[in-house]
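Only one protein chain is missing; all other protein chains are in place.
Which chain is which? They are A, B and C, in the order written, and residues in each are numbered from 1.
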């Protein structure tokens, strides 16, 4: 893989929200730390982009333990968005990321509109950031905890607030815990999102039956991993058909074939999450597998696969 | 297992919506045919209850094929509610069911309020039916296809309509494809439901990447099986804490331990669905496993486990 | 033998990508009818989740390993590696425990005694024809027309020959037997013989061609179909196929697992049978 994404005459390069990527593969926020954690295991320069752990204004300590548990073909997590905070990110994490030959996207969140806006403007000031990903799956503490991402109006407000403080490309990450994800998708588009990523985790729960206790201290957690892929593919397909901005597919991807489901459904790029834990080399394997698929199928530009689903 | 559900001094018997069951285990609608299909493989008299395939007013042919596909630890189905219709059910299926020593619950649906009401009153006239389970995951054809079960008002109307035509116990089955399942749960309770069952399948999609075609003809299908269990446990827990009528847990149960997660979360009984396909004997194993668990844990009445979750 | 845990007696590759598994199965000889199938549980864990359907190739007895013990009753399946489940099956060994649900479904009916019988098999579609041939050879002249893409797809032919079946082979690349389609051979034979009962199993495009030919020669035809299956017992309604008279307005679906997998050609709606609709390997 060279830096243009072209090998064997096959181009894997894509562009999402104005961010040019060597290939459509990037980590999902929160599953790849700040990039450096995985540097010993995978060549970060081979990735389409890097997405950081979600950042907040102040450092956040996260939830009590246990925070994770394995489920059938998935896992639940309630990390509680533990992160170093946007300032420490700039000071301690950016120096490493800045040296990479891969676009960096900072994922972030807030608990109030003001927080969202403030983090956005601090991130906007980092020249080496290619773009940001706004996580709207957080409760709005001022509105009695209603989650920004489950109400079209609240989503519109959050995205608008951020948009005003940001000149960089803005990706908005949607939660699947809604009746109609296209309502939220359209609200985010109307408020100025340049792209959407979906899905975040599905809320779930697991119980230790001998001890009659929840398996994670927070009671509920977010379900991720192969188990959720069919739900993610469906939502990506719905959103692609509801908006005219690009969509990034996330949820249960661990192989090239999994990634292709999303691309064919219409995603312009995809994120690999939980699979990084299982195999730190997973994204490289997905990239290599995409190239092999294109070779076998006589596809010379991966973009021609995007949205190629034939529906009767 | 004798007919009172008591063995080794352990009572597995429960009562849900006035229906007395030897144990809390019954099949999930649509995964056990009309009972007779599984008669060669499991002693139907050992089950807590039998729930039939969903019935409609007229026979329904269902969707084009392919209708099913396997996913990681789950399956998608878009059977399209194929069924013999309520009258053929009475004529051809009840004679077999009537002879069983197990309460029979008829699952049914409609595409208009009138249809719901009409099926309810025909079912109400069958003396040997212990109760009915109302599936509100269907599109309301008169209201532009909005699904009865995703809107609290529509759900209230559907349940009220049925309640007026029905004197038998009424279980309402909820769809998980909503932002807040407790809204729908409360609407159903207010409209007169005697119990709730959750969850139905989660909408999903799978793509054959070589052929760029959806793996099921209907494009989307319902995800069931072990993959969805954490989502189902979470929703059952939420609903149990939102209403005061009993809740039946469904979703991804294949072992006694799985069933116990739901009971401990507060479900009064549970349904086993996809696992019947994998192992026609699955429900017997769950029943035996529940008894073993009670023995090991010194529990002499399974009802003492219901809702026994300790939350910090 | 409805649903039982048992052991593998042998599991061997018989041609590149084709395997034969012999499974201990008390009662199999009496219970299994030609054309029936079983649902095979690949792993006791839930990956893959669903069981896989396979035709029953044959049943029999083998001497016990242990002196003095009675012979061991078995059934055999032949399978082709196409995906995750069959790949995992090929890694199972003698002595490994497996779970079987079956025999299931409706098999072939023998047709009028004395009439010539023509069996048409495409690749792995040969499987359900063997026990049928065993039954038919007693009272009838039986021919097997066997087709495949290449010589590797022609399996178990000698076993049919040992029964006294006349075999004819056609491969698309000419690497074994005649070069061409097995359906051309069928047409030639029907022309030659005039009257015969035809029994076919193989990929959908082959079955469609067979159906057309048989209709033209007014030869009674039974076909064994494949479909995606979850339960195998008629409960999930996932495996349906369009029946004769099917239309959007009057849809008529038949259960492949319970009303089939063997159907008389007249039961099915051949116009609406879509060769690409099913994602089955055999139908691609």
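The rule we apply is simple: a contact is a pair of C-beta atoms (placed from the backbone, for glycine too) under 8 Å apart; a residue touches a chain by one contact, two chains touch by 3 or more.
All figures in this text were calculated on a predicted structure; none of them were measured in a lab.
Peer 1: For the chain that's been dropped from view, list the shown partners it touches.
Peer 2: A, C
Peer 1: From the listed residues A:43, A:124, A:183 or A:208, report the one that touches the chain absent from this view.
Peer 2: Considering all chains, including the one not shown, the answer is A:208.
Peer 1: From the list A:43, A:124, A:257 or A:281, which touches the chain that is not on show?
Peer 2: In the complete complex, the chain left out is touched by residue A:281.
Peer 1: In terms of residues, what is the contact footprint of the unshown chain on chain A?
Peer 2: Against the left-out chain, chain A lists 30-33, 37-38, 40-41, 53, 61-62, 64-70, 72-75, 77, 79, 82, 208, 211, 213, 215, 217, 225-226, 254, 274, 276-281.
Peer 1: To test your reading of the contact rule: which positions on chain C touch the chain that is missing from view?
Peer 2: Within chain C, the residues touching the omitted chain are 45-47, 84.
Note that only the chains that are shown with their structure count from here on.
Peer 1: Please indicate which chain is farthest from chain A, where distance is taken between mean Cα coordinates of the chains.
Peer 2: Result for max centroid distance from chain A is chain C.
Peer 1: What is the identifier of the chain with the smallest separation between its Cα mean and the overall Cα mean?
Peer 2: Closest chain centre to the overall C-alpha centroid: B.
Peer 1: Mind checking the centre-to-centre distance between chain A and chain B? Centres are C-alpha means, answer in whole Å.
Peer 2: 34
Peer 1: Quick one: report the Å distance separating chain A from chain C, using the average Cα coordinate of each chain.
Peer 2: 47
Peer 1: Which residues belonging to chain B are in contact with no fewer than two other chains?
Peer 2: 72-74, 211, 217, 226
Peer 1: Could you list the positions in chain C whose residues touch two or more of the other chains?
Peer 2: Touching at least two other chains: 46-47.
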